[in-house]
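Just passing along the structure, written as structure tokens.
Only a single protein chain was left out; the remaining protein chains are all shown in position.
And then subunit A:
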Amino acid sequence: MLHIQCPHCGELRSEEEFHAAGQAHIPRPLDPDNCTDAEWGDYMFFRDNPRGIHHELWVHATGCRRYFNVTRNTETYEILETYKIGEQPQVNGKPVVVAKAIEGETV
């Protein structure tokens, strides 16, 4: 069970109060009528599935019922930060490899 910081309630809450709602920071095409089918298809259906750092949209479903963003490491399930919609993440890029045990080598 994780404890997740809700940026609106301002405290750590139990994971069961939240729902994940997919990838964050997906801009809607500014002119939907004139964008190509490929652009619209990318916007509607195609999502990243990275191994490592991922920016996601979560909703505090039983609390304040607001959406916010989460930076999560999909390998370790570690939540690195939560921030409000409209803000930019502080944690980016590839995750630091926490432990990579190679046979015969001490980490």
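List of remarks:
The rule is short, and it goes like this: a contact is a pair of C-beta atoms (placed from the backbone, for glycine too) under 8 Å apart; a residue touches a chain by one contact, two chains touch by 3 or more; residues count from 1.
Following the convention adopted for this analysis, contacts and distances are computed from a predicted model.
For the chain that does not appear here, its UniProt entry gives the protein name "Sarcosine oxidase subunit gamma", which is one of "Sarcosine oxidase subunit gamma", "Sigma-B regulation protein RsbQ", "Dihydroorotase" or "ABC transporter ATP-binding protein". Note that of A:Gly10, A:Pro27 or A:Gly93, the residue touching the chain absent from this view is A:Gly10. Those residues of subunit A that touch the chain absent from the view are 8-11, 13-14, 16-17, 61-66.
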